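Dropping a structure here in structure tokens format, bear with me for questions.
Note that one protein chain is taken out, while the other chains of the complex remain in position.
And then subunit A:
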């Protein structure tokens, strides 16, 4: 069976946690969750993962700890966490919006709210997952800054790691900390990536192709983590 785009995205999300060690992985959304669990089953066995409510669970689904919301805020402030958030908008410096579209005083569309995005980005490693890469999401400037980007001052622990979309992987490792193409997914044209991005991407050398999952990873994704194939519903090709 051929490797699907969703499976490439899951492996790219697993790679977000490379080297993270014994910290809390907090993936929002299905593909980042599969990625975090895949990383724990392969290269990052010491990652901690919650059930999305108040328990820390082992890979076998057993409760290994208690993490109600109040303790999550302790972990945030302690910094031992890597969150992968979604974004209604994200801009070239990595500012993210999940609060509102339009004027904050009277938005054209009210979204979730700031949630924990300001605290996450001020305190620990943060990555983003964009299942539908488009100019509506990757914008020149966000309407409301929920997650803080590299052109603002969010204190000594601010660190935006990467952005994974259904088309490509980005980082911010340029001198002026702008979003930069790291790799395009197999069968994606670079022109398509820039056409679907609402800001100019920095000049790139030949970017690499996002790696395929290994045989072992494919086996885990298909038989252990997501046998029902829900991943294909989150990623549009």
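Definition applied: a contact is a pair of C-beta atoms (placed from the backbone, for glycine too) under 8 Å apart; a residue touches a chain by one contact, two chains touch by 3 or more; residues count from 1.
Operating definition for what follows: contacts and distances are computed from a predicted model.
J.: Have a look at "Cytochrome ubiquinol oxidase subunit I", "Na+/H+ antiporter subunit D", "Glutamate synthase (NADPH/NADH) small chain" or "Acyl CoA--acetate/3-ketoacid CoA transferase subunit alpha" and point out the UniProt protein name belonging to the hidden chain.
T.: "Acyl CoA--acetate/3-ketoacid CoA transferase subunit alpha"
J.: Of A:4, A:33 or A:121, which residue touches the hidden chain?
T.: That would be A:121, which touches the missing chain.
J.: Check each of A:19, A:155, A:175 or A:228 against the chain that is not shown and name the one that touches it.
T.: Here the residue in touch with the unshown chain is A:155.
J.: In the whole complex, what residues of subunit A lie against the chain that is missing from view?
T.: Interface residues of subunit A facing the absent chain: 53-55, 66, 68-70, 73, 76-77, 99-100, 104-119, 121-123, 144-148, 152-158.
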